[in-house]
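Next up is a structure, given as structure tokens.
Excerpt of the complex: some chains, original placement.
Order as written gives the chain letters A and B; numbering starts at 1 within each chain.
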Amino acid sequence: MLFASDNWSGASPRVLSALATAAAAGGPAYGADAWTKKVEGRLAEIFEHEVTVLPVGSGTAANTLALSAFARPGGIVFAHAQAHIATDEAGATEFATGCKIEPVRASQGKLLPGALAEAIAAHGGGVHHGQPVALSLVQLTELGAAYQPAEIAALTALARRYGMGVHMDGARFANAVAATGASPADLTWRAGVDILALGGTKNGCVAAEAIVVFGGGVGRDLAFSRQRIGHGFSKAWFIAAQLDAYLADGHWLELARTANARAADLARAIEASPQARLAFRPDGNEVFAILEAGADRRLRDAGAVYYAWSAAGLPMESTPGAGEVLVRLVTSWQTTAAEVAAFALRLSG
Amino acid sequence: MLFASDNWSGASPRVLSALATAAAAGGPAYGADAWTKKVEGRLAEIFEHEVTVLPVGSGTAANTLALSAFARPGGIVFAHAQAHIATDEAGATEFATGCKIEPVRASQGKLLPGALAEAIAAHGGGVHHGQPVALSLVQLTELGAAYQPAEIAALTALARRYGMGVHMDGARFANAVAATGASPADLTWRAGVDILALGGTKNGCVAAEAIVVFGGGVGRDLAFSRQRIGHGFSKAWFIAAQLDAYLADGHWLELARTANARAADLARAIEASPQARLAFRPDGNEVFAILEAGADRRLRDAGAVYYAWSAAGLPMESTPGAGEVLVRLVTSWQTTAAEVAAFALRLSG
């Protein structure tokens, strides 16, 4: 009953096997290897577009580098208040880009176009305020929702109007593709996304993320930016080999579908319980639930692992009442039906 | 005949096996795992000292973070002109710490105490110049020499006198321990080193370095600095598991001894050849040789891989003449006696 985070999961056997093969062999350093080249080819095919790809070792690295491509003096990045870049990266964006992150109101983590327009208007008033430089979206959102292509396009159109770049934090992009059924292309460049931080780590890799740049120009500078934060690894094939196996034959989507299915099972169990309810309807592999204190205690006593979540800024119906607690339950490709069943059993008392 | 760099090598079977075991299992994220704890214990024992350990994924990350612990406004870091931090990290130190790197004259990469004293005197003259904050040593040096404990102590004493911190870039620290026979403690804190960037990647790991802090205080801030350059990996056990196997039962020194022995064989072959000579006597696993152009061509035609090296700043006897070329040959734990023999054969024509 490990629902703390999908980053507690192990590596999928196919990914692990590719990593082990590459690691035993070694090869030319700093990305001059065959794996790195193959990954770029795979991503071009998957996204139906020419891409520049920079493999890195963590989501924080991927996000901060992607945003650095849009950074300008006095830059303002618009994002959700609970976005990973705003709350979980120890100020990486401020440190590496000098930019400031401005929160935008949202529904289940999806930014509201009206709120984005307001926020831009409030922060584009001249040299004192700084200048809007980037819109940063999270797919799946921090609250478990999947953006639809049209929702993305509505937001990026606003960004475009103000000359801003668009970054997508795709730590759970695979889960969003699996959830929406939309194509990777429709969820990114066709909807106006300039750079995607494509996650692998949470979904079957050990440590593997890819910065995917649609449209040229920024690639060369990103290589320098990557080098100076130490993500231009000498044995770069250790990431590329993971990504190669991860992306081959739709393995990444298969893993995400499993995780999503387990989350759906979990959601059903919660809905069926008189001592629990959903805070949000989950689209992917994150379930936000409101538990009665007794149920929460019972589950934890039985060894279930998950985090309590802050309800700050959430609507009434997603906020716990007295004697209740808001929790986040995350499934992964490794979550078993048995784990979910055990959870459901304990939940029902 | 791969002598390009030890970072072309694969992972040692013991390291790889530990990595695979950890990767299959997964576990608590962000360093709250059992491997990370074990590594700290091992390093305390190896260095005979309490240590704070921060595993990271690359040498550039380890170096820049270690130096950030000493950074102050207008800071000046003294180092060898060819130090990795000066020439191979795309300005990571300048970017992350705002400090400037000031070159110090050296002999086979070992800084000369007199030259260090001069450099400090020339750059400590007040608010315009900036303030000396750190001394950065490389062990093995960029030119293949191993510092003896007394040589380190002579330099760190100068640093101490000016209130500077001391960083050691130990990308090839294992090779230096193997070469000198001195204890890890004698080569670091007992000789005045404050923070060691201990390398694993070049010597049998896939991507694993450890920032080893002797003496307290800076540990807490380093964790934040690490997080914001994306080296606070969620699946931190993927590095810790490598380091654990690397450090267990003296495996790291065993690997280094092999690499050093192969380099010694290589050096002998070069000395024996009428068409080649040593630019420096190698202490560890890096051999700098001056080859006649014909020998160089012959070796490359036969598939030998190695880099030509700049002779800028080197003494007369280490500088190639007309029709000669200076090259660097690096061995690793994976280099075989057969490879060296093949090289020797081609060299002799």
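As a convention for this text, a residue touches a chain if its C-beta (ideal position, glycine included) is under 8 Å from a C-beta of that chain, and two chains touch if they have at least 3 such contacts.
Note that the coordinates shown come from a computational prediction; the quantities given were computed from them, not determined experimentally.
Sequence-identical chains make up the whole complex; the displayed set comprises 2, and the total in this structure is 4 copies.
As a working rule, only the chains that are shown with their structure count from here on.
Centre-to-centre spacing of chain A and chain B amounts to 35 Å, using the average Cα coordinate of each chain. Residue ranges on chain B touching chain A, taken from their complex, read 4-5, 7-11, 13, 16, 19-20, 23-29, 56-62, 64, 89-92, 95-96, 201-202, 206-207, 224, 227-235, 238, 334.
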